[in-house]
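Scroll down for the structure; my scribbles are underneath it.
Every protein chain of the complex appears in place save one, which is left out.
Which chain is which? They are A and B, in the order written, and residues in each are numbered from 1.
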Amino acid sequence: MADYAPVDLAADNLVTFELNGRTVSAPAGTMLVDAAYAAGVEIPIFCYEPRLGPPIGACRMCLVEIEGMRGLQTACSTPVTEDMVVRTNSPMAKDAQDGVLEMLLAQHPLDCPVCDKGGECPLQDRTFKFGPGKSRFIEPKRHFPKPIELSSRIALDRERCISCFRCVRFSQDVAQDGQLTMQERGARSEITTFTGDAYEARFSGNITDICPVGALTSIPYRFVARPWDITNTPSVCGSCPVGCNTELTTRDGELKRITGRDTPNVAVEEGWLCDKGRWGYDIAMSPNRLSAPVVREAVGDRTVSIEDGVAAAASLLTGRRVGILLGGAVTLEEAGIALDLATNGTLDNAVVARLGVASGNCAPVRAATGAQLGDIDAADLVVIVGGDPAAQQPIVELRVRKARRFGARVIGCGARPHALESLGDFTRTAPGHLADGMMGLADAISNAARPVVLWDEADLASDPGAIAALTALLAASPHATQLMLGADVNGVGLSALGVSTTGLFEAIAADEVDAVICVHADPLEAAGSIAWQAVFDGFRGPVIAIATYASAMTERADLVLPALTMWEQEGTLVSMTHRAQRLRPGAAGPAQAAAGWELLIAIAHHLGHPPAYRTAASAFTHTVASHPAFFGMTTDLIGTDGVVIGAWPADDVSPAAIVADPDHLVLVATRDTFGDDMTARSHALRTAVSAPVLRMHPATAQALWLNEHDHAVLISDVGSSSALPVLCDARVAEGLIVGPLGAPGSPIEGALSRNQHQAIVRVERT
Amino acid sequence: MSVQDQIKGFGITFRTMLQKPLTLGYPEVKTPVFPRFRGRHQLWRYDNGLEKCVGCSLCVAACPADCIRVVAEENTQEHRVSAGERYARIYEINMSRCIFCGYCEVACPFDAITLEHSYELSERERDLMVYTKDMLLTPAPKQPPLRTEGQRV
Partner (left out) sequence: MPILNSVYRHREAGHVLTELVAYRAAGGFAAIEQSIGEMEPDDLLYVFHRSGLRGRGGAGFPMGRKASFLPKDAKLAKYVVCNADESEPGTFKDREIIEMNPFQLIEGMVLAGYAIGADRGYIYIRGEYEHQARVLDAALIAAREAGFLGDNILRSDFSYDITLYRGAGAYICGEETGLLESLEGKRGQPRLKPPFPAVAGLYSSPTLINNVETLSALPPIVTQGADWYAALGPEKSPGTKIFSVSGHVQRPGNYEVVLGETTLRELIYEHAGGLREGHQVKAVWVGGSSVPVLGAMHLDTPLDYESLNAAGTFLGSGGCIVMDDSGCIVRATLRLASFYRHESCGKCTPCREGTNWMERILQRMVDGEGRMEDLELLESLFGRISGKVLCALADGAVAPVASAIKMFREDFVAAVTDGGTPRPAPMSVVEVR
């Protein structure tokens, strides 16, 4: 259970104490509840939640008897000491448990049959286990209209609330959005937002996970299933490169819910999820989900069965020189099979490439000791170099805030303003001049005992000066560790497999390829879309799109094979912290769709070259055997928590350097997780979507004769963007325009070069 | 075996020969059942017409044969089906799996489901053995006669 903190029984500062007559040990300073739980004694709790910070001792459920101390003590706030004598089951302690539970239930409506928490409710469980069995409270209970919408995604039933303050502490201390508060006093206390408005925050869903009663429940999951109707599958989120560990709830073959795991992965997300990872899955049911293969012919589109679709794909590929383009989120298995087909003679010498940021030139930085997200907790200095972690890798925000709560200093530099800048001292640098900002960080890093440097992959890759500066900084401070804020979901995994970002575009342009397969990749909506469009306009061969959602490419393709989403298929993703983790299916998906790896294997069979593997697991084994970064890795080793991959030879491709100068404007693209195409199509997240805008300094806007809300177009030497509204933000560096990557309709991708997140642009008002 | 034993044995035979036969002419004549007999299920409504079942699925949890399926939904102002916040949009019992143990009745917090006396549950197709909520809300058309304790058939 996530309710109790893990206890390291192998630590060297163990103290021994007596618990209910037994002699047990735990590290000094461990809270008694955790030490007891590790020793197999459950002390009931409600308000205690180690992830929320220091205990507050509000619910009084964990009262225990400690010899030599007057009265009863709260075990959640009492650290264990040597020779302490604790009794959790003495008559005095039992009476206190009875008393607190009777009082907690006094005003509780006991409407378990209609409560979504029923069956997985800590209050229910602990009442059965520790409660008095019956109540003497005969007065009428308090009543509220039930439920009310705390937000469009969270239902609040105030009658059920036991005032444990967990949600308030999450909002105030963990997410620090400062929205939730307790209103009124005493028995009339109720949870509300400070302003009375909806609780709109990016991590709001976590309060439904930590609520120990049915007061805060998820609206999309309302009355959908009971704990005995469902199966839970541990999986991993593929919405961003962080790779948060999730649990998928399935009922009748459909995905009904995503939650953090009961046993959180402390090295990654610590059980917290962003709202997109939690509720974004409904796009798998959105209207533009592809559900059957489409063969595009001169007479019109023809929908066929998946078997016929695969056969059609094989016949389109037969005898042709093939190019395979992989998206940034394809799994190791899919990429491994693609590479295998290209080399084992199935698709003779196919060119395999990927979309995404190439950061081979960052290899010297990556060579320094790597950190996991969990290591940020213990850092005394967090350095953020470039990037926009709060928007691009949301869960990083909670980690940095936690480190700050523990007393770490937060510093950094970068061109883009972001939410974490309010936590410390940040210097604004011009694009391409990150090294200038880093000079000011050197002293702090070398003086810190445990500094962690977070650096943005895209920003550094196009700033060679910054790579050199950061490499030098890390080399000069022996304690420093680094952590990449990645750009692509499986960018690290694909790079470790040796899939390059170049080659295919050039091959198509040079007419060296006769057929193209796009696997979860849409070059027409990616950076450099205009260039890709031009290349595909001149391309006469067949294009096969293996995709989950309709997009520009599936409209253009000659054959569309519907694939499964990350919630429906098996696979392995490597997070930005080099952690290989497994996707496990939590839903069946459309009948006429199949996983990408399955489609590729089926095509190989049709081409007369049955590969040596039939399942995702055997494809994984086959793939890892031939790539040094994955040597020795097995699915067992990855388990549920993942494993960090080894080093791999650096990809020598690096993007062009983008350096700002006074005469030019630089566009830097930020993929706001809540502003992308996926969020826009989610019904559950409809109120969380951030609108696409061009953010720039007021002075920049003024120089361009632009007012706020004017629409403007960005023009670079490769193409132009669609018109987007201007938003003035004094925190943005002058001469910089921050644009939304991956927004609906991919507005700015046209102005970017292929695999670049930055471009030199000029601006035109429309 | 003595002669006495033989007389004893034949005595039973001859006594029984003189009694009326126990065989009933089913289906014209129905076997009467005791009041506590557990037969076909019925779902109940309150007097105001609202269903007692709130779709809590506790019967599903209790069912040892896994023959009940409940899919709940929220009542709205315009569409109020049950008295609680939620109601059972789907309530199905697969009668071919049911073992008539009555646990569902015991588990129900609202007395919404009871096992009644009807035992004539045969269909020509397996699919028809899945009884839907509408069927269960309607009492069985033919009720067997009741039998009191000690009453001979």
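Brief remarks follow.
Please note the rule applied: contacts are C-beta pairs under 8 Å (C-beta built on N, C-alpha and C of every residue); 3 or more make two chains touch, one makes a residue touch a chain.
Remember, predicted model here, so these are calculated numbers, not experimental data.
Shown chains touched by the hidden one, complex as a whole: A.
Only one of A:F165, A:F426, A:F505 or A:F674 touches the chain withheld from this view, namely A:F165. In the complete complex, the hidden chain is touched by one of A:A28, A:M103 or A:A468, namely A:M103. From the set A:G186, A:G300 or A:P662, the residue in touch with the chain omitted from the display is A:G186, counting the whole complex.
In the complete assembly, the contact with the undisplayed chain comes from A:C59, out of A:C59, A:A201 or A:A751. Residues of chain A that touch the chain left out of view are 54-61, 63, 71-72, 74, 77, 95-96, 98-100, 102-104, 106-107, 136-137, 139, 162-163, 165, 181-182, 184-189.
By definition in this document, only the chains that are shown with their structure count from here on.
Across the complex, chain A meets chain B through its residues 111-114, 118-119, 146-147, 222-224, 226, 228-229. The part of chain B that touches chain A in the complex is made up of residues 54-58, 60-61, 70, 72-74, 84-86, 109-110.
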